[in-house]
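The chains shown are only part of the set, and none of them has been moved.
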Amino acid sequence: MAKSKYTYVRDFEREEQLLPSTWLVVRIDGQGFTGFTSKHKFTKPNDIRALHLMNRAAKVVMENMVEIVLAYGESDEYSFVFSKKAKAYDRRASKLITLLVSKFTAAYVFYWSEFFPDTPLQFPPAFDGRVVAYPSDRIMRDYLCWRQADCHINNMYNTCFWLLVNQGGMSQRDAEKRLNGTLSRDKHELLFSEFGVNYNNEQEIFKKGSVLVREQVPIDVVDKDGGNNIQRRKTVVQIRHCDIIGDAFWREHPEILSKQA
Amino acid sequence: MAKSKYTYVRDFEREEQLLPSTWLVVRIDGQGFTGFTSKHKFTKPNDIRALHLMNRAAKVVMENMVEIVLAYGESDEYSFVFSKKAKAYDRRASKLITLLVSKFTAAYVFYWSEFFPDTPLQFPPAFDGRVVAYPSDRIMRDYLCWRQADCHINNMYNTCFWLLVNQGGMSQRDAEKRLNGTLSRDKHELLFSEFGVNYNNEQEIFKKGSVLVREQVPIDVVDKDGGNNIQRRKTVVQIRHCDIIGDAFWREHPEILSKQA
């Protein structure tokens, strides 16, 4: 930037640097997505095309920001977990959240037609974002538990709700009343007895959301000298729909926690 | 969001609220645009299609966020000035900057093909953003002076530089050396004597950048009763390429400063 007598205005800039040695979680959320999904005729309770598009955009972000160790998505929100040691942009909050949100949004629009070939995008969507610092592994994991429990609770509710409306012929108001105060087992029962649906057989992506992790996969490389195929390993971003509340996931991906100071 | 035993993680969220009664300026910047512009073969020193696309995206933002009173753009950056009284998102910094950056980015990708019909977008771009609070009218105006002076200085330099390279047959390194230490009048002279270019005749959008303001325009409305045309006034976002350093602009748009407490 060129210098001038006006440069003093930079003294008003303030920069929040996030505490070192803490997990940084950036969560982004669709803005006004009730309108957006209705305008673009998303299927209810889940639109599989939309979920895959969210995952695609999240993958772009994760490939772009290498200090993200895990990402978790459900509905129109996505959480990105940066390593405790992450140094990106000197841990400046504004840089981190705006670049991440911008990259995600750009990818969402860029890949839209791939996932919605028959539904032109009507207007540019928007996502908000925030960053939170978590000081311990346990609390960071509890954050992810919070989001996955949220996914489960909402999905079960929405599955019941839209069956009551679409197949049960109820008004939305009546469906809401019907579900008011019901527990998890009541909803299981309702699904099975009234609609013959075993909730456990629902798609994992709906019940568990999506988990993005880096995993090593074998790849074939052509040997330069002999021309033979040789096996190498490459780190790629993989999409899973698994439980991240229990310990199994963390045992299978020990590098996520162990890489930390 | 559904409640669970994990909800305690919300206690770690921090929210910065920007000081009331101050001008809020959000500036966004293209990330890695040297690579982006070269990949998409932007013309140098200025690509008029790219500038119009930036203006289009900025207009979307300004139509969406009604408390923005003025926006100023040059090159791959844009500044949005919110009214001192702005209440959007309770003046929470994260919300404000992420939504603005997201909306801008989405519009940039969304409208890309309109401005670059023959150049497919290769990959999703990204913009970063920051917000600064300015306590007085004078300082806010000095901020805008700073950006417009920057536009002028950069554009004059770049005009010389690319003429030396493209028409003068110089290497980029030699062009840089040639310009090193030159003053404004030296560059005027160089342009005129060596390339017959009168800098003052360059396009205003290059020299001054783009100013977005809300202006009232007359519109014809069909009278419901009589069927006659009647004139009404409507506020629309207009794009100008004028000086905002001097007082004339501010006298012509008194509402920008006077609406303030």
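Every chain is named by a letter (A and B) in the order it is written, and numbering of its residues begins at 1.
As a working rule, a contact is a pair of C-beta atoms (placed from the backbone, for glycine too) under 8 Å apart; a residue touches a chain by one contact, two chains touch by 3 or more.
Being a predicted model, the structure only gives us computed values, none of them experimental.
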item	value
Entire complex copy count, 2 subunits given	4
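FYI, only the chains that are shown with their structure count from here on.
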item	value
Copy-to-copy rotation for chain A and chain B - C-alpha atoms, rounded to a multiple of 5°	180
CA centroid of chain A to CA centroid of chain B, Å	31
In the complex with chain B, residue positions of chain A that touch it	1-2, 4, 6-9, 12-14, 16, 28, 31, 60, 93-95, 97-99, 101-110, 121, 123-134, 139, 142-143, 145-146, 149-150, 153-154
